[in-house]
Structure formats: C-alpha cells, structure tokens
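Once you've had a glance at the structure underneath, I'll fire off some questions.
All protein chains of the complex are present and in place, except for one that has been dropped.
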Amino acid sequence: MEKTISTSAAASPKPHRYRWLERIPLYVLVLMFCLVTAFPIYWMIVSVVQPVNLSLQYPPPLFPQAIDLKVFGEIFSGRESVGRVDIWIGNSLVLATLTTVFSLVLSIFGAYALAGRRWRGQGLFGLMLLMTQMLPEALIVIPLYATIDQLKLKDSFLTLALVDTAFVLPICIWILKNVFDTIPNEIRDAALVDGCNRIGMLWRIMLPIAAPGLVAVGVVAFFHAWNEYLFASSLISSRTMYTAPVGLGSMISMIDTPIDKLLGGGLVFSIFPVIFYLLVQRYVVAGLSAGAVKG
Amino acid sequence: MTAVAGVNTQLTKPTARRRRDYLPYLLALPIIIYEGVFILIPILQQFFSSFTSDVLGMGPVRWVGLDNYERMFADRYFWNSLRVTLVFMVGTVIVSVGAGLLSALLLNQRFRGRSVARAVMTLPWAFPDLPTVLIFYWILNQNFGVINVFARFLLPWLEQNPKWMFDINLAMPLVVFIAAWKAFPFYGLVLLSVMQSIPHELYEAATVDGASRRQAFRYVTLPELIPTLMLMGILACIFAFRQFVLIFLSTGGGPARATETLVISVYKTAFNSFDFSYGATIGVAGFAVVFAITLAFAFLQRRQEAAAGG
Partner (left out) sequence: MSKQETPKKSVEKSSISRRDFLKIGSAVAAAGATSSIALPKIGFPNFIRQQKMELDLLTWFWTEPGRGDAWRAMIQKFHESQNDIHINESGYGENDYFQQILIQARSGRIDGDLFTQTPDGFLRLMRAGHTISLEDVVKNAGVTLSKAQDMLRKDGEVNGLDIVTVRFGLVYNKAMFDAAGVGEPTDIDSWVEIASTLTNRPDQFGIYSPHLASEPFTVWFILQQWAVLFDGIWAEGQTPLLNSEPVINGLKLFKTMYDNAMPQGTDVGTANQMMASSRIAQNMVVSAAVNQWKTNTEDPELYNNLRSAQPFWPGGKGITRIHPICVNANTEPEKQEAAKVFLSWLYQQENYQELLERCLDVIPAIEGGIRPEYRETLTWADGYDATEAITVPEVLGDFVLFNDELGQVVVPHFEEILAGAVSVEDAMAQAQAEAEQLAERVFSA
C-alpha cells in the first residue's frame, strides 16, 4: 500500500509495464471506496423504483426486477395527508438560500476581522466563535424557543435562517479566514498604498481572490440549512411551512408510511444538494485548498 | 477551531505602529451580538436552569442549588452516556479522519477517472442526514436488508441474520460507521487540498536526496499535513459530540442505552422526561467535557507549532 502513497510529482524510474501492475492496489482501493460511498445511494434508488413487495423479501434482488414509479406520483401529489414533498423542498430551498446569504455576509465580516492585523480581544473573539461551534443544538432549543415565541417570530423562514446561520457561522468564518490568510500582505499593502481604503480593498481585491472560499462557505451553509431538523421542527408548526427534513420526519412518524415512500421522499430530498455539490465541486476543493495552506 | 487558528497564525510581522484601529471591532461586533443573542444568552439561561428544579407539571420553578449536580454524579446512566460519547467521539474521529486521509492520498494520485472517483468518493458529504439514516436503516434491516446478503456471503456460518442496529454490541460500531460515512469526505477534501498545495520542489529535493516514496511521505507530506490533521481532529470531535440526527433517528440511543450519547441523553431528559433542569445539567457537564478536549488540542497544537520553530 505504501507504494500507492506516493506523490503525483515523483517520477518512477521503473519500466512502463511494472508501473501498471504497481497501480493495481490503487485501483482496488479506489474501487472499494467508491463502492462504500455509492452502494447505499444505488440501493436507495433500487428500492424506490421497484415495487415495494419486491423489496420486502429475502434475499432482496441486487438489481431491480421491475420498475414502478408510482411512488413519485404519490409523494408529489397524492393524498394530502401523505405530505407534499414538492412544497417542503420549495421551503427548504428558500431557507437554505437565506441561510447561505446571511452566512456569506457575516462570515466576510468575521473572517476579515480575524485575518487582519492583530487586535486586542482577537483571541477572545476566536474563542467565543469556537464555543458557539461546540454547543449542541439540543441544549439551546428550549430557551431559544421561549424567546422566539415571546417575540412572535415563530413560523418564519427568516427566523429559522437566522438561527441556522448562528450555528454554521463559526465554521464559515474559519474557512474564509484561512483563505484571507493566504493572500500575501504585499498585495494588501500595495492596495492600501494605492489609496484604497480597507473596505475597498476587501471588496475589490480580497473577495475576488477568495471567490472559491466563498463558494466553499456557501456550500457548507447550504448543506447545514438543508439538513437542520431540531430547530426547524420546533420553530415551524404550520404544515405548509415544513422544511423537507421536518416533512420527511413527519412521514417517518406516521404510522403507516411504507419504506418505499420514505426512501422516495429521501431520494428527491437528496437530489438538490447532490446536484449543487457536483456543480460547484471544483471550486469547493479550490476554496478549501486556498484555506488549508496555513492550516 | 477559529480560535485555534486565530490564536496561532503568525499574521503580519510587526510593522510600523499605527494609530488605534477600530475596524476589527466594528466587524466583530455584529457577530458577537448575533451569536450572543442566538447562542450565548440561551446557553447562559440553561446554565442557570441547571441550579433549579424545572419539571413540567411539577409546580413552579424553584432554586435547588447543586441538587441536580449531586443527582448527576450518582446517576449511572450519566456515566454511561459520558462513556458512550467518548467511544463515539474517538471512533468517529479515527474512522472519519482516517478514511478522509486515505481517500485524500488516493485522490492525490494521477489515475484515469480521477475526477469521477473524486465526485463519487465525496458524494456522502452532499447527501443529507435524513436520507442517510433512512437508507442505512433499510440496508441494515434484519429481515430484508441487503447487508444480510453480503454478511452471509462473507460469513457463511451465520445461522440467523444479525440484529444489526438493534444488537447491543453492533449498534455502536454501525452508528460510528454511518456518521463517518457522512463526515469523511469533508476531511478528505480539506486534506486533499493541503496535499495539492505542497510545493513540488520539496519532493524534487527529497528525490534528489535519494528518499524513497515512503520516506517522501514520511518527511515531506506528513509534516505538512499534521497541523491540518489536528484541526480536523478537533472539528471531528466537536461534530461527533454534537451529532444528534443520525443517532436519534437510527437507534434512538438504544438498544439498552448502547448509543445514548450525552446529547441524546440531554434531549431525552428534557423532551421525553420533561425534566428541563436536569437536562440542562447534563448539557453543562457535556459542554465542560468537550471544552476541555478542545483546549487540550489547542494546547498541543500550540506546542507543536512552537516546536516546529515558530
């Protein structure tokens, strides 16, 4: 295995045909990884597209024996009490978009404050962010619910997005701060000498350089809001305002939801983040890469 | 980790002293207020709550001093969930950061189909929590789960399908696996990006010096990775500590409390037993534990950086 752990840059002096042999362990490992990550997703698709009675047998067929897509019809527009996955996903899109926007704006503030020159209280500020990152949601939900209820701010995506942002912000700031750190001081200083004020420098020089980092922050924030369950389930009570996790959760807790419908809902729910991720994947790696240089 | 990074990074070299600078404060202030309102004030409320008796349907909230803490230290299920939390944390950190490192090393190679492999190998990160639970729940079903097909192929002497997530001994490893499945791509991506940013000259120099690949990894790649690895360790610890949805929806903390982490215990105490003050007490204790772990990491990192010649 050590053989495969080499760097792409290191040239091998060995003849060509041996190199091919040498790479077999690499391919085997990659294949194994891919199997472990892809099989559950494959299995989900299989279990959704074949009639449920085929899934409810042992041993289950490894390839779909018949195709039956009516489950999608049921989860999209079937009986109202089954739930409307399409509406929930729309809600989740609104929520995730709001959260992404808030997180981007606030993390630019925070990252710039942390990445600039040292200032008194900087360490304390960092510590505060670290602490907020450590707190489990279950600990916060009761007092936060009480406050939000008193302020009559329940059943609002805006409130929920603000709460979600509070939880995802520290890691967003961390990612972006590391990206800012990689921008050489010479560039900043040069800009300042050229008469830019510092806000102007942030806007015109640093943000464009940090664009991949912004994408990474956006993805992290989007995923967080897309997944968040505890706050979404306690701060939203109107059924038409359910986010997708809460809606799916309510399907789970219904007494008769069969597994194919649940998996179908789960599959539809996964499509958006997966597509989103595949689209911006390249930038995410670049963004984390820029940020990771300094560690 | 922000703090860790923030405290340690050598930023600007001491330049000419400037007049007092207000900009960082202006930028930090909204965030402090924001996090204060949404997280810090509620947590303080919880902290105070841990000194009261606040049980639904049992009269008004009363001040009880340290009663809840006394009860907690005598509560064997508290110690159980502390142990479960540590096992889950250590397990997830090792498996997810380990798998992340291995996947990054693989993806750092040049091979045909690498970009496809990268997409497939990092897909679980994009896969939301709830569907993740659902699919593993189904794969691991005792009667119809596809896992039984593989298990019986690999272990032909099995007489009955294992109970999987409802087996007291298998539940924890499986929950760790699910959590790691979901989490490792993020660590892999970060580590991969670090590897890709290591300058080629370093390897060339190593090769000139006659280093084998193994030595190149040991003396070039690894030192560059270690700070990030430690950071990933802290992150993984924190995420594992906070993990709720994956555990709660797959095992509910069972069977027989085998996967009841502190967070699950907090939730159950507050929302299933309606003992809000005792739930807050367990939460405060858990917070203290994870805070101590983070500080230890930060300390280690600092020392290590100092040793590296900072």
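Chains: A and B, in written order; residue numbering restarts at 1 for each.
Criterion: a residue touches a chain if its C-beta (ideal position, glycine included) is under 8 Å from a C-beta of that chain, and two chains touch if they have at least 3 such contacts.
Only a predicted model underlies this, so the values are computations on that prediction, with no experimental measurement involved.
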Original post:
Among B:F47, B:Y69 or B:F271, which residue is in contact with the omitted chain in the full complex?
Top reply: B:F271
Subject >> Interface residues of chain B (partner: the chain not displayed) >> reply: 53, 55-59, 137, 141-144, 163-168, 171, 249-257, 268, 271-276
Original post:
So which bits of chain A touch the chain we can't see?
Top reply: 52-53, 56-58, 79-81, 83, 141-142, 145-146, 149-150, 152-156, 159, 233-234, 237-239, 249-259, 262
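By definition in this document, only the chains that are shown with their structure count from here on.
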Subject >> Centre-of-Cα separation between chain B and chain A, whole angstrom >> reply: 15
Subject >> Complex contact set, residues of chain B against chain A >> reply: 1-7, 9, 11-12, 15, 18, 21, 23-25, 27-28, 30-32, 34-35, 38-43, 45-46, 49, 99, 102-103, 105-106, 108-111, 117-132, 134-136, 138-139, 143-146, 148-149, 181, 185, 189-198, 200, 203-204, 207, 213-214, 216-217, 220-221, 227-228, 231, 235, 238, 241-242, 244-245, 249, 262-263, 266-267, 270, 276, 280, 283, 286-287, 290-291, 294
Original post:
Which chain A residues qualify as touching chain B in the complex?
Top reply: 2-11, 23, 26-27, 29-30, 33-34, 36-38, 40-41, 43-44, 47, 55-60, 62, 106, 109-110, 112-119, 121-123, 125-140, 142-144, 147, 162-163, 165-167, 169-171, 173-174, 177-178, 181, 185, 198, 223, 226-227, 229-230, 244-245, 248-249, 252, 259, 262-263, 266-267, 269-270, 273-274, 276-278, 281, 284-286, 288-295
